[in-house]
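Accompanying notes for the structure given below.
Excluded from the complex is one protein chain; the other protein chains are retained at their positions.
Moving on, here comes chain A:
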């Protein structure tokens, strides 16, 4: 089954860019596992939530707001798409992600197929 892992980081945390992540052993160990086991199906490191714009339409009016949601303590820092046998495997993988271990969280969401 395919799952999207939403990698969530506390809002106040340091914001690591792709280059920093590529050199950080906590992340490389995880990335190596995903690559070696051939589980990866795509993904992206996202710009911080401060750069996000949310679009909502009410009637004919397009409403924009700054940031993803109001009052959130975490923001989505990136997404990983993986293909594994079942939820237990997806949970096992997510639990080894540095975000899950370091004060953030990982939401595991099955892909609608």
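By our rule, contacts are C-beta pairs under 8 Å (C-beta built on N, C-alpha and C of every residue); 3 or more make two chains touch, one makes a residue touch a chain; residues count from 1.
To be clear about the criterion, contacts and distances are computed from a predicted model.
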Listed names "Acetolactate synthase", "RNA polymerase sigma factor", "DNA-binding protein" or "Periplasmic nitrate reductase, electron transfer subunit", with the criterion being the UniProt name of the chain not displayed: "RNA polymerase sigma factor"
Chain not shown: contacting residue from A:77, A:90 or A:106: A:90
Missing-partner contacts on chain A, residue numbers: 1, 3, 85-88, 90-91, 108, 110
